[in-house]
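Take a look at the following structure, please.
In this view, the complex is presented without one of its protein chains, the others remaining in place.
All chains are identified by letter, namely A and B, in their written order; residue positions are counted from 1 within each chain.
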Amino acid sequence: MSLSASALLAADEAISGNIGTVAYGIATLGPGIGVGIIFGLGVQAIARQPEAEQVAFRYMLIGFAVVEALALIGFVVPFVFT
Amino acid sequence: MSLSASALLAADEAISGNIGTVAYGIATLGPGIGVGIIFGLGVQAIARQPEAEQVAFRYMLIGFAVVEALALIGFVVPFVFT
Partner (left out) sequence: MSLSASALLAADEAISGNIGTVAYGIATLGPGIGVGIIFGLGVQAIARQPEAEQVAFRYMLIGFAVVEALALIGFVVPFVFT
């Protein structure tokens, strides 16, 4: 077996795939924790003042939208930076 | 043993696999912690105001759904970015 053929086989066994998948995985770390904090503390706020349920849920949704956007942008980014 | 043969064996011992598997693993870190925060604080809210159990559990489920979606998208992403 020549040197070039063995190098080819070595490449076949190496790690493969698109690094963009890892990028999305990392991009979910912060929003995953952040949205958890919003809804976790929001449930506590509603339990403390049940009559403020409407107001609390409105701000929970605003916070959820702006945080979740970061993760969804992470889904689009591998298409942008090809 | 020739140089080419030893290089081939070295390649057999190297790390192999698809980087998408690591991507999913990373994608579970944030949602895993986030859902934990939601249910942890939700249980505390129910313990503080047991009469608000229905309301608290509803918002816990809403928060759980939007956070868990991030991890499930991480399962699909390696199929998208091939």
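Note that contacts are C-beta pairs under 8 Å (C-beta built on N, C-alpha and C of every residue); 3 or more make two chains touch, one makes a residue touch a chain.
Predicted model only: the values in this text are computed from it and were never measured.
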{"item": "Touching residues on subunit B - with respect to the absent chain", "value": "19, 30, 81"}
{"item": "Subunit A, residues in touch with the chain not shown (by the definition above)", "value": "2-5, 7-8, 10-12, 14-20, 22-27, 29-38, 40-42, 44-46, 48-49, 52, 55-56, 59-60, 62-64, 66-67, 70-71, 73-74, 77-78, 81-82"}
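To be clear about the criterion, only the chains that are shown with their structure count from here on.
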{"item": "Chain centre separation (subunit A, subunit B; CA means) in Å", "value": "9"}
